[in-house]
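Pasting a structure here, questions to come.
Only a single protein chain was left out; the remaining protein chains are all shown in position.
Going by the order they are written in, the chains are A and B; count residues from 1 in each one.
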Amino acid sequence: MSKLQNAIVGGVRTAMSYVPSSWLPGGKPDPLIARRVTLGTQQPRVDGPDKVRGAARFAAEVPMEGLLYAACVHSTIARGRIAALDVSVAEAAPGVVLVMTHRNAPKMALPPPIGLTNLKAAGNSILPVMQDPDIRWNGQAIAVVLAETQEQADHAASLVKARYEAVAARTRFETAKADARTPDSLMIEKNQLKKGDVQAAFQAAARRVDAVYRTPWHNHNPIEPNAATIVWSGDRLIVHDATQMLNGTAGSLAKVFGIKESQVHVSSPFVGGGFGGKGLWDHQILGAAAAKLAGRPVRIALSRAGMHRLIGGRSPTEQRVALSAEADGKLTGLIHHGFSVKPQHSVCDEAFTLSGRSLYASDSVDIVQHTLDLDVLANTFMRAPGEAPGTFALECAMDELAHALGMDPIELRRRNVSDGDPITGAPHSQSDMMLAYELGAERFGWHRRVAAPRSLKDGEWRLGMGCATGSFPYARMPGMSARITIDDNGHATVSSAAHEMGMGTTTVQQQHAADRLGLPLDRVTVRIGDTSLPFGSFAGGSSQTASLGAAINAASAKLASQLLRLAGNDTPLAGLKVGDIEFADGGLRKIDDSSRHESFVSILKRAARREVSVTGESGAPLEMLKFSMHSRSAIFCELRVSDVTGEIRIDRLVGCFDCGRILNPRTAASQFRGGMIMGIGMALTEETLFDERTGRVMSASIADYHVPVHLDVPDIDVLWTDIADPRTPMGARGIGEIGITGVAAAIANAAFNATGKRVRDLPLTPDKFLFA
Amino acid sequence: MRSFDYRCAADRTEALSMADTAQARFLGGGTNLVDLMRQNIEAPAALVDVSRLPAAIEETPDGGLIIGAAVRNSAAAAHPAVRTRYPMLSRAILAGASAQIRNMATIAGNILQRTRCPYFYDAAGSRCNKREPGIGCDAIDGFNRYHAIFGGSEHCIATHPSDMCVALAALDATVHLAGPGGERSVPLLDFHRLPGDHPEIETALRPGELITEIELAPSAAAANSTYRKVRDRSSYAFALVSIAAGLQLVAGKIEHVRIAVGGVAAKPWRATRAEQVLLGQAPTRERFLEAADAELAAARTFDGNAFKVELVKRTTAAVLSELAGVDA
Partner (left out) sequence: MAIVINGTAYPLPDDPRVSLLDLLRERLGLTGTKLGCNQGGCGACTVIVDGARVLSCLTLAVQADGREVRTIEGLPSDDGQLHPLQQAFIEHDGLQCGYCTPGQICSAVAMVDELRRGDPSYVTADLATGPESATRQEIRERMSGNLCRCGAHNGIVEAIEAMLAGAAP
């Protein structure tokens, strides 16, 4: 983003600081914080029975008459152009209906990029899709084969022959540093931050640490491959997608194909894991284009290798973190610099320096990051983008500093935790990181830790403990809408184009709506996952629960007013104003006065209405500009490192989370654990092998990209502070991403405690500890 | 995957007669071959399904074992005679792949697995002399963390991925074969070939030949034996290195010892030099390290796999120390 944007955001922030908090959204705390009935209780997943039966239907499972199967052919060079493309053998292969290449693909506009200003855009890459012979990354789709069966399509794809004119490609991280760019902003934050005199601070400091940390390419690797089943019905485009961006996908496809957004219908009731990787990529566009050419429905389900060629991953990072401190641990200087990959056609900054500027107070600060433009598939958002690699570097550095000071790592954090934003001074909406540390340390048994590294051994195994802070900002997206319909049986249906990727969206919002509307759970139905429903923002940035929560809240206010109007004068509610009433017992009543109550059924019956329906919208998230809103966690790890082989076995993980109120302890615990387990993978095993000679991903399978298996995953204890955030709907902040943050650092810190060896480049594979 | 004829054989004679073209391949559990066909690395014109051939595990009169080629990996690992008399074999099989794959994979199929080198697997985009003799090897200067430190050539440094075969190599197993030219036997140690100038030729198997059985001779070192696998992920991952070893002590001296190393060569690597150092010696950790050094003197490493030398050394010493009951 731009300098202009920095000025605007800065200006609004300044203006906001003069606005009384009570005027802002959430200025009056959500009454549900104090009035929870089902919220805060363990509720089983609404979709659990369907999922354990295998009856939840995913994108590649939608049956269609006359369906064709697609297979992609991928480029094998990183940059250049297709000199010759022979599709004749493929076209003649049994069952083949169409081979689409840049020569016969329909004219398509560029996909509009994901941005905070246009929620109807979902493009991860802004390159033209199969419009010319140009090759921009190794693995780009150069042809799509449609055939009657998947076997036929796959075989025919292997028969497409391409010859290339290659030109020198930029594929090397180290080399690209010479041409690194320094963006003005990272999302809506300024990239470059300077405060005080860092150099002087370092010179005067009692202790300092200064090291470089590296994280590799990562891929989301959800178990459900990216897939879409697509059909054109006249000039309407119907896409059964696996997406966490329903409306963004619809809006983007409309632009690409030059049709109205209302002509695109995207459906995605269940997504088999997203983590940032289920956005709009070339395959949906190619599938829709091929379906258009063939005049038949198309299923385009990427192979696992195809996912590594067409779905971007998390950029690698190289981060320098330097800290200086007084003898008592007080930070005097913080430097966080580094590089990540962001080709010009990508929309995603891997903003790894953001956590460092909000966590700790330091007298002087010097923060900036640079991006490298390589000829690679666009990188993208992956669980806790920025914070996942950022907390690895920062929190390892904090551990190094604690060690250098001879201070307990928790104590070091206590001495530096910031009360409010350390740079802007904006107050926290709610934050109690040290309570998370206290509760977590007690549960974990931190007092048992022996501070001196390499102290404990059990047979060949060296034992260690470590901790680290996790962090992720709060976000609420404007524009998210929800419709509430109350029928004459008093049953509420809440609808929104929201997403279910395993977070428990339906389950939690059913609880929310029930409490909001004064209904029992079994009288609320939540419908999500389809663009025929009210507008949904994306499921990303841990924003969906708050955004949808705000939308339902806004709709409920409208509902109260509508019902009051319908109730008329012949009602116990007669004469009351909206401000006087609340939802209770399946109807409305005067606040705290059960004698003046009328049920929805009664109101509708008297009004001779079968239903009443209203739509509400999540308004501008001004609270995010006025307050420093972050969730924090304290992560604890106990592990063993083999003195023989260098293998690490994690014995225990504890995570204590300060994320506002927890809405459903059961699904929340699963979310936290899930993030932490992805953190285990990040720490120990995950690495996309990118061959810098060719720009080709060499770990293009789930056998070569090691996500954690059951045996890697110990018992994981999660707990939370459960303190309401008075500025958010339901007092909750998002919890989808924070689980992964801090975990890799806690593990690396524990491995240092076990072995005395500090490994600063992920993953922590056995070879790196062999000489420990 | 190219289309093919499928034939299901009921017995050995039928299997041999069904494999009537050079383009035919025998199909066991399919856990490797079906995948390779899907990746367009293998493209047989016919598959002769031998997974239903009679499959038994029988004890030989001299106290050895004969394991039928079509015995499933899981059945071999769980067989009481294997577990008690050849524990290294049971544990090696259990270290491989996943329970589902072990339920499918046959003994012969496991032996005939092909390498997991990513450049071998990338038929569309990488060079590999195994796939296309003479085209070049992208692994030698590329990602070679999983690659060979023993017996590689300028044409190929791929490793054999099997765990089971490492134990079979340590146990001096014999591979029984039947083919158009009749029956014959080949020691497992001679069955897999080093790449040399022809990395595309991986085994001693002749055209149309079928593995029928594996024979294990009785072994004094086998009863006290084990298998240890070192890998990037705690389970369901290929070995960085692995050690199969067995040891018999008589009067405080090493009377019998068997050591084989996995993940280090195009074949399961029998550590005969190390064994020679140990025979007749008192078991100590220092002696075990010395033995490993003797074997590792011939190692040739690359950018990504130099760590394997130290890893093999330490793991060998640890495994032998455990078997000998001495302090690691």
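The working rule: a contact is a pair of C-beta atoms (placed from the backbone, for glycine too) under 8 Å apart; a residue touches a chain by one contact, two chains touch by 3 or more.
Only a predicted model underlies this, so the values are computations on that prediction, with no experimental measurement involved.
In the complete complex, the hidden chain is touched by one of B:Ser90, B:Asn110 or B:Asn305, namely B:Ser90.
Interface note for the absent chain: among A:Glu91, A:Asp134 or A:Glu151, the touching residue is A:Glu151.
Interface note for the absent chain: among A:Arg673, A:Arg733 or A:Arg760, the touching residue is A:Arg673. When the full complex is taken into account, the listed residue touching the unshown chain is A:Val707, out of A:Ala105, A:Ala176, A:Leu331 or A:Val707. Within the complete assembly, A:Pro225 is the residue of A:Pro111, A:Pro225, A:Pro409 or A:Gly734 that touches the hidden chain. Considering the complete assembly, subunit B touches the hidden chain via residues 1, 3-6, 8, 27, 29-31, 34-35, 38-39, 47, 49, 51, 74, 77-78, 80, 83-84, 87, 90-91, 94-95, 97-101, 103-104, 229, 234-236. Contact between subunit A and the unshown chain involves residues 44-45, 47-58, 60-61, 63, 149-151, 155, 220-225, 270-275, 301, 303-304, 500-504, 666-667, 669-671, 673-678, 701-703, 707-711, 713, 715-716, 739.
Basically, only the chains that are shown with their structure count from here on.
Mean C-alpha position of subunit A lies 43 Å from that of subunit B. For subunit B in complex with subunit A, the residues that touch the partner chain are 1-3, 38, 40, 116, 118-119, 121-122, 124-126, 138, 141-143, 145, 230-238, 240, 307, 310-311, 314-315, 317-318, 328. Every residue of subunit A that touches subunit B in the complex is listed here, in rising order: 74, 76, 94, 138-139, 151, 154-155, 158, 459-460, 644-647, 649, 684-685, 689, 691, 693-694, 696, 698-701, 703-704, 706, 708-712, 763, 765-767, 770-771.
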